[in-house]
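Only a single protein chain was left out; the remaining protein chains are all shown in position.
Presenting chain A:
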Amino acid sequence: MFRHRLKALCALLVAGALSPNSFAADVNVAVAANFTAPLKAIAAEFEKDTGHRVIPAFGATGQLFAQINNGAPFEVFLSADDSTPAKLEQAGNSVPGSRFTYATGALVLWSAKPGYIDEQGAVLRQNGFKHLAMANPKAAPYGRAATQTLEKLGLSTRLKDKIVEGQSITQALQFVSTGNAELGFVALSQVYKDGKISSGSAWLVPDAYYQPIEQDALILSKGANNPAAKALTDYLKGPKAQAIIKSYGYKI
């Protein structure tokens, strides 16, 4: 009799642990560095609304890719581009059909000095600066967009010797904000707060000058059975998260 009861109790416990929505779960998320601030804001809301907990790891997309391919325990990946998630998808490292664009980045020419950059970006044509910072165009989508913009303006050759590259968009911003480079191409989200440029001066590069910087997310194979992973990606598509993303200077 006692033994039977114990068995029933065990069965109940196991069933409880396995049933998808009855318990809150943790989800390990690899996040591209440019999305650090909005993700923290979204995670706070997500945790309030669903009870699931987000455990984020921030890094450069290429680095995170290498880590995922080598067994890192990430369940959701928020990339800074669309090609890296596509590669993971092809390699069978993700849950099929889970990939979607969660944010579209905007490129801005920025200087820490107020009034330094005019609204048309004509400052690029004048020879008044020594260094123009950007992210490494081979590694970072914002760097690629910066290169495309210079090509579109016909300035690639003329400015070639003035370009200094940061390994990430964060480093490009650092070069400009410390004044080591007078100006640089950065992500709008880095210098945007409460609906306006937070300091210095900037030129918002027109969309037509560069290929859209689509940032894709997907659920990785390790997150296939974690309800919190699915819940987070659904949440990112929802109106609350989208409003937060927009407020940080992304197009949607």
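Just so it is clear, contacts are C-beta pairs under 8 Å (C-beta built on N, C-alpha and C of every residue); 3 or more make two chains touch, one makes a residue touch a chain; residues count from 1.
Simple rule for what comes next: contacts and distances are computed from a predicted model.
Enquirer: What is the missing chain called in its UniProt entry, if the choices are "Recombinase A", "Molybdenum transport system permease", "Protein ImuB" or "RNA polymerase sigma-70 factor, sigma-E family"?
Expert: UniProt lists the chain left out of the view as "Molybdenum transport system permease".
Enquirer: Of A:85, A:166, A:227 or A:249, which residue touches the hidden chain?
Expert: Touches the omitted chain: A:166.
Enquirer: If the hidden chain were put back, which of A:28, A:98, A:136 or A:149 would touch it?
Expert: Considering all chains, including the one not shown, the answer is A:136.
Enquirer: Pick from A:120, A:180, A:199 or A:225: which residue touches the chain that isn't shown?
Expert: Candidates A:120, A:180, A:199 or A:225; residue touching the omitted chain: A:180.
Enquirer: Can you tell me which of A:65, A:142, A:210 or A:250 touches the chain that was removed from the display?
Expert: A:65
Enquirer: Under the stated touch rule, tell me which residues of chain A contact the chain that is not displayed.
Expert: Output for chain A: 60, 62-63, 65-66, 130-131, 133, 136, 138-139, 163-167, 171, 174-175, 178-181.
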